[in-house]
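Just one protein chain is left out here, and the rest sit where they should.
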Amino acid sequence: MLATRAIADQLAHKDAVKGRSLWADARTRFFRNKAAVGGLIVLLLVGLFALIGPFIAPWDYEEIDWSVLGRVAEAGRPSLETGHWFGTDPLGRDLFARTVQGTQISLMVGIVGAFIAVIVGTFYGAVAGYFGGRVDNVMMRIVDVLMSIPYMFVLILLLVVFGRSMLMLFIGIGLVSWLDMARIARGQTLTLRNKEFVEAAVATGVGPFTIILRHIVPNLLGVVIVYATLLVPSMIIYESFISFLGLGVQEPLTSWGALISEGSGEMVNGTLWMLLVPLFFFVVTLFGFFFVGDGLRDALDPKDR
Amino acid sequence: MFTFIFKRLLIAIPVLLILIVGTFILMYAAPGSPFATERGVPPAVLANLERQYGLDQPFYVQIWRYIWGIVSDFDFGPSFIYRDQDVNDLIAQGFPVTLTYGFWSFVVAVLVGGTLGIIAAIRHNTWLDYLAVGISIGAQVLPNFVLAPILVLIFTLWLGWLPGGGWQGGQWQYVILPVIALSTSFMASIARIARASMLEVLTSNFIRTARAKGLPMRRIVLRHALKPALLPVISYLGPAFVGMITGSVVIDIYFSTGGIGQFFVASALNRDYGVMMGITVLLGALTIFFNLVVDILYAWIDPKIRY
Partner (left out) sequence: MTRLSLLTTSTILTFALGSTAWAQTTHPVTGETLAEDQTFQYRLLDQFPSIDPQLIEETAGGHVARQLFEGLLTQNADGTLRPGVAESWSSEDNQTWVFNLREDARWSNGDPVTAQDFVASWQRAADPATASEYAWYVELSQISNSAAVIAGEVGPEELGVRAIDDRTLEVTLSQPLPYFPQMTVHYTFMPSHQPSVQEHGAAWTAPENIVSNGAYMLDEIAVNEFFRLVPNPEYWGAEDVIITEVTGFVINDASQALTRFQAGEFDMMDDLPAGSYPRLEAEMPDVAHSVPRLCSYYYAVNQSESGHEALQDPRVRTALSLMIDREVITDQVLQAGQAPAFNFTHWATAGFEMPEIEYATWTQEERMAHAVQLMTEAGYGPDNPIELNLIYNTSENHRQIATVISQMWRPLGVTTVLNNFEWQSYLEIRGNQNFDVARSAWCGDYNEASTFLDLLTSNNSNNDGKYANDEVDRLMAESVTMADPQPNYTAVEQILSEDMAIIPIYHYTQNFVLDPTIRNWPMENVENNWYVRDIYRVAAE
C-alpha cells in the first residue's frame, strides 16, 4: 500500500504513454526481461492452482479427517498415502484443499481491490484532470483530506461496526486504494488534455464525458496497468494483516493471511508445514507480481536502462 | 513557504473535525456497548454507567462536549474501559514508547534500505544487485507477524541473548527485537525505491556528462546523483512513518511493549469510545504532520518545487 505511493508519485510525473505501436514494442521488451517472464509464469501457475485445485484435491476444504484430529503432529504430516499432500491444519482439515481455497480468496481480494482502485481512481483522476481549474482543485483537496485519514484504523472500525464479511473487506480496501490511482490518472490527464486529438474531439462537439471515456482513459491504460500490478500484492499484504488481527473472512473460508497466522501460532507445536505451505504461496505470488510489475514498467517506459 | 505551512495547518483543522465526527458516527453505529459483560448488566446499572459517561446526552451534545474538552483543556476525556486512567494518561504512557521504537526503526530502515538500494543500483546487474533485490523483496513480503515470533524463538528461546518482550523504560536490549521486526519491510521498500530512482538518475544526461568527463564514480554518486535519487525516497518517508505507527499493533501484541499500537484494535473491539477517539485524533494529526514535513523536505531538496 505504502510502497506503491512513491511509485505513484513517479508515475504521476511521467509523460503519458504514446501511440499504439508502442504496445507491440512493449510486449517484445517485456518478454526479453527474464525476471518478469519468470514472474508471469509463477502467477499463471498459482492461478491454475486456484482454478483446478478443487477438482484434484482428494479432500474437501471444510471436511475434517477424524482419524487425524487430535494427533495432527504425527498423523497430519504431509503425505501421499493419506491424501493430505500438504498435511492438515490443526483440526485435521486438508491443507491442500484449504490452501487452494485461501489462494482463491487472497487473489480475489487482491484483484478486486485493484480493480476498484482502477475504475474509481482512473475515472476520478481523469475527470479532475480534464476539467481542471476549480473542479480539479476541489476534487484533489478531497483526495488530500482522505489521505490524511489513518485508513488502517478506519478499516478496523468498519469491520467491527458492520461485521466481518467479504463485502466489507472489499469496500474497506477499495475505499483507500483508489486515492493514489486518482493522483496518477490526474497527472497523466493534465498532459493529455492539451494534445491535438483531444482538442480535435472538443472542436467537433464531443461531450466531455465521452472524451474522457473514449480518448483520455485508453491513453492512461499503460500507467494504470503498471500501477495495478503493483497494487495487487499490496492488497494481498493488507488482507493478511487484517486476517492476523482476526478480522478477515469467516470460517470455514480462509485466506493466505489466515492460514499463515494460524501456522505461525502452531510453530512451537512442531507442525511447521502449516506455516510453510501458505507462506510459500504467499511469497512466490508476491514475488511474481513485483517482477511482472517492474517488468511492465520497464517495458512501457522506453527509456533505455 | 510560511504561508504554505500555515495553509496546510489550517486545512488540518477541518480534516480533524471531519475525522472526529466520522468516528463518532461509526461508534454510534457499532453494535455492542463498552459496558456489556458476560453477566448481562442490569438496566439500572447500565443507566448509571451511561449517565456517568454522558452517553445519555443527545448525539450533538456529546460531540460538542468532546471537542470543547479538547479545545479548552486539551482533555480527551475518560477511558470507558480502563477506569483507573483517562485517555490523556494512557496516551502519555504509550505514545513515547511507540515513538521510541518507531524512531529507531525509521533510522534503521532509511540507512540500511537506502544504502542497500544505492549499492544495488551502482552495481547494476551484478550478483550484488540480484542479492539486494532478492533480499529486499523477500523482506518486504515476509509478514512481520511471522517475523516477530521467529525472532523471539531464535534470540530468546534458543540463544537466550535478548528478552522476548517488555519495555522496561526502553533499555536497549528490549528495543532491538521490536526495531528489527518493525523496520524490515520498510527497509525493503526503501531499498527498492532507492535502487529504482538511482538507476534512473545514473542513466540521465547530466551524469553521463560527468562520467564522460572522467569524474570518479564515488564522487559522481555522492556529489551529483545522491540528492536527486533520494527525492522519491523522501516522498515515501511520510507514509512510511505513519505506516510504522500503524504497524506497531503487531509489535505491541507480540513484544508487549506497552505502546499505543495495542489500542488500535483493542479500543475498537472493547468499544472504548474514549481511547478510540483519542487514537483517531492522534493518528490523524500525525498523518497530517508527517505529510507536511515531507513536503517541506521535498521543497528543500528539490529547488524546482516552489510553494
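Each chain carries a letter (A and B) given by its place in the written order, and its residues are counted from 1.
Note that contacts are C-beta pairs under 8 Å (C-beta built on N, C-alpha and C of every residue); 3 or more make two chains touch, one makes a residue touch a chain.
None of the values given here were measured: they were computed from a predicted structure.
Novice: Taking the entire complex into account, which one of A:160, A:260, A:279 or A:296 touches the absent chain?
Specialist: The missing chain is touched by A:160.
Novice: Pick out which of B:164, B:178 or B:247 touches the chain that's been left out of the picture.
Specialist: Reading the full complex, the residue touching the unseen chain is B:164.
Novice: Where the complex has a chain not shown, which of A:180, A:239 or A:266 is the residue touching it?
Specialist: A:266
Novice: Which positions on chain A touch the chain that was left off?
Specialist: Looking at chain A, the ones touching the missing chain are residues 62-64, 66, 69-73, 90-91, 93, 160, 163-164, 246, 250-252, 264-270.
Novice: Even though one chain is hidden, which residues of chain B still touch it in the full complex?
Specialist: Listed in rising order, the touching residues are 30-42, 44-45, 47-49, 51-52, 78, 81-86, 89-90, 92-94, 148-149, 152-153, 156-157, 160, 163-167, 169, 252-254, 256-259, 262, 266, 269-271.
In the analysis below, only the chains that are shown with their structure count from here on.
Novice: When the centre of a chain is set as the mean of its C-alpha atoms, what distance in Å lies between chain A and chain B?
Specialist: Roughly 22 Å separates the two chain centres.
Novice: Using the touch definition from the top, list the residues of chain B that touch chain A in their complex.
Specialist: 11-12, 14-15, 18-19, 23, 26-27, 29-31, 124, 137-138, 140-143, 145-146, 149-150, 153, 189, 192-193, 196-197, 199-200, 203, 232-233, 235-236, 239-240, 242-243, 246, 249-250, 264-265, 268-269, 276, 279-280, 283-284, 286-288, 291
Novice: Could you pull out which chain A residues touch chain B in their complex?
Specialist: Residues of chain A touching chain B: 1-3, 5-7, 9-10, 141, 144-145, 147-150, 152-154, 156-158, 160-162, 233, 237, 240-241, 244-245, 257, 260-261, 264-265, 267-268, 275, 279, 282-283, 286-287, 290, 303-305.
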